[in-house]
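Removed: one protein chain of the complex. Kept in place: all other protein chains.
And then chain A:
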Amino acid sequence: AGAQGSGAMGGSASLIPRDLLGEYQELTFLSKQEILLAYRRFSELLPKEERENACSARVPKSQILTLPELRANPFQHRICHVFSTSETGDDSMSFEDFLDMLSVFSDSATSDIKSHYAFRIFDFDNDGILDRKDLEQLVNCLTGQGEESRLSSAEMEQLIQNILEESDIDKDGTINLSEFQHVVSRSPDF
């Protein structure tokens, strides 16, 4: 989500009130230019009438998924779900949700907060732990949509077995947040 490549830097959009901008800078890992750029990208997703008060508008999920950075991502639906604060459960995002998302994915975010959100993204059934079903769905997301690229059920079984062997410290058959963070903190690639 750091690749905001196609935005042309036009005139300064100071449509965010200054004190709010300062607060956003305090509360996210983004710099001022990045917040303004995010604001521009966000308002482009809105229909023209609503662009004036983009700060309080909500963008439906289908619109968010048209962003190129999310379009190619296998976890697009989970990401929208995790960062959305919509009360109706339709996974629409407000500008603040959008900022939250960008802040977590930015380069300067700490590994702690990234792993926290990664856990929530991978937790497909939202029960706070990664059990077998979650892991299976995770693998299916990663191997793409085509039929020939999916793993056979024997391979899947083997894979999940190996993963649980490696990461499940208390042997309860699931991976909780601290186990997840332990595994991921050792990885140079995360």
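Definition applied: a contact is a pair of C-beta atoms (placed from the backbone, for glycine too) under 8 Å apart; a residue touches a chain by one contact, two chains touch by 3 or more; residues count from 1.
Here is the rule we go by: contacts and distances are computed from a predicted model.
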item	value
Chain not present in the shown complex, as UniProt names it (candidates "Snurportin-1", "Transmembrane channel-like protein", "Vacuolar ATPase assembly protein VMA22" or "Protein OSCP1")	"Transmembrane channel-like protein"
Residue of A:T88, A:S153 or A:S187 touching the missing chain in the full complex	A:S187
Residues in chain A touching the chain absent from view	1-5, 23, 25-29, 31-34, 68-69, 71-75, 85, 96-97, 99-100, 103, 105, 110, 112-113, 116-118, 122, 135, 138-139, 142-146, 149-151, 155, 158-159, 162-163, 166-167, 169-171, 180, 183-190
